[in-house]
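Every protein chain but one is kept in place in this view of the complex.
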Amino acid sequence: MKKLTILLLTVVLTFSALFSFVGCNSTKYVANAIGGIEVEQFGFVVGKNASKKTEILNAMNKVIEETDIEAAVAYYIAVYKDETPTNSLQFANLSDNTGGTLNVYTCSGFEPYEFFNEDGDVIGVDIYLMELVCEELNMKINVVDMDFDAICGKIATEDNAVGAAGITILEDRKETLAFSNPYYSSVQCIISKESEGFTSLENLKGKKIGAQKGTTGAMMVEEAIASGVLKGSGAELVEYDTGAIAYAALKAGRIDIIVIDELPAQKLVR
Amino acid sequence: MTKIKNQPQTASHSVERKDIKIGEILIEVKDLCKQFEDTQVLQGVNLQIKKGDVVAVVGPSGCGKSTLLRCLNLLEKPTAGTITIEGDNIFNSYSIYEKQKLNDINKQIKLLKKQKQKVSSEILDEYVAQKEKYLSLLKEEKQTDKEIAKTLNKHREKVGMVFQQFNLFPHMTIMQNITFAPVKLKKLELAAAQEKGLELLKKVGLSERANDYPSALSGGQKQRVAIVRALLMNPDVILFDEPTSALDPEMVGEVLSVMSDLAKDGMTMMVVTHEMGFAREVANRVVFIDEGKIVEDSAPQEFFNNPKNARLKEFLSKVL
Partner (left out) sequence: MDLFYEALIYQNRWTWYLEGIGKTLLISLGAVAIGVVIGVIVALIKYVNKKYGSFKVASKICDIYLTIFRGTPVYVQLLIMYLVVLFFVNDIWVAIITFGINSGAYVAEIFRGGLEAVDDGQLEAGASLGLSKFQVMVSIVLPQGFRHALPSLCNEFIALVKETSIVGAIGVKDITKIAANIVTKTGEAFVPYIVSAIIYLVIVIILTQLLKLIERRLAKSDKN
């Protein structure tokens, strides 16, 4: 029994040591916008062949025009920072809606557009806006959290479904999806060590770069490595399911850099 | 049962072949006890097997005859008693009773310590001395056990065994089955083992089957191979644990005839069996076990025609 106890203690101690070594990495990271690139526009999507396409797009565009989106962004930034928001929002009341249910597909972990609150519900700017859209359409809402890169495929084939996940408006995507008007703009950022503070893709030569799979950030890096400024420089792209896992990998030293949208980047390096 | 034995034989276990003459004791068992969970299966068995003996062991189911047999080569570990093979101790332990006595002494000491003034220190000292004695006895036994364990395998080479379920090795051919142990334990070279093996297989009528696998043989054939496997180790005695009980009736005869030939050739055998015919005609001693003890041990004539023990009479009236 004694030998066993000693062995167990050793194992537990080793693990805690490892853990504290890796987990409490005290390096500070910063997020800097990449200079000299195009600003991206986010849009909501619905299937090109959806039966209610026009109706839904109209509702979306109406909400986009009439709502103070900046206020919503500020509100939700305060929420994820655990601060009291300085403004308040008019939330939609969908309980009496009779026109069916709209499936809203999103990928949480993208503050402040969609993320988890402490009750485990997905909330955020995108959800807020979609609720207003449902109000317009007299429908109830069903928020589905899934893998980002599967969203576009899902929307293209399902009828009462929309995508609200900080989706950048891209020509390629327009082949199967119909976009609403742009509702927010975003720029890609580089998360690097405080001492490095990179602001250009040029700085990333020879580095291991992490990104969330399916995002424009990942696409940008991939293109740079295949045929752009990082070609032949030994830079490597590693794609992860979520930004959070990428950040954990960054702290563990598995990658050197993360490329991700501005606001989520700011949340990660907090 | 709280017998304190003499100094155990020091283990200078020279395990070489001993030249035992006919009539000399091969295996000796004293005070053998075996307890399974709550049942005392063997309750003090005393038995001597002399060279040349063919001992048949009979009795009702559950009387302990198989258990006794399996204790002889320590496939079952007895609870207490002594087992000697060719003069060497392979089991010698009364530790269970000594532990019990030790427990009692400890309790007494505790009790006495509570009544501090009323008890003279001499009585207490005596008890403590007894405690020391038992502790050292137990320690000695543990030592002897360790030494015996080292040589147990060597002793097992001298005691062959044939099982009710044959227990041939299914992944080896007949020839490999019978030659595996002798070659592995360096008793014979492979070629010599194969030669001798073939000879023995011929004797039991199975030489053409040498390269078959056990699954291709009938029960009776498998048992005959099992007997050859035991024989090839050149044992001094072979133990048979109900060798024909698992066989179809037509095959019983061929196995019993092989065993009968063995006995004629002078092999010492101990056979647990229900085959009264074999006991009567081939054995030179028949033993009856009842409630964990040997209650009758006599020549077949006397055993079957003039049984003394009441339970034996009852048993015989049922089976004959």
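Points to keep in mind about this one:
Residue numbering begins at 1 within each chain, and the chains themselves are lettered A and B in the order written.
In this section, a contact is a pair of C-beta atoms (placed from the backbone, for glycine too) under 8 Å apart; a residue touches a chain by one contact, two chains touch by 3 or more.
These numbers were taken from a predicted model, which means no experiment stands behind them.
If you put the hidden chain back, the residue from A:Gly214, A:Gly243 or A:Pro264 that touches it is A:Gly214.
Checked against the hidden chain, the listed residues B:Pro78, B:Gly160, B:Gly197 or B:Gly292 yield one contact partner: B:Gly160. Which of A:Val63, A:Ile123, A:Ala156 or A:Ile260 touches the hidden chain is settled by the complete complex: it is A:Ala156.
Contact with the omitted chain, checked across A:Glu55, A:Asp145, A:Glu202 or A:Glu239, is made by A:Glu239. Contact residues of subunit B toward the unshown chain are 73, 75, 153-157, 159-161, 163, 165, 167-171, 180-181, 184-185, 212-213, 215-216, 229-230, 233. Contact between subunit A and the absent chain runs through residues 3-4, 7-8, 18-19, 22-23, 149-150, 152-154, 156, 172-173, 175-177, 210, 213-214, 218-219, 238-241, 245, 248-249, 252-254.
In the analysis below, only the chains that are shown with their structure count from here on.
Subunit A and subunit B, compared by their mean Cα positions, are separated by 77 Å.
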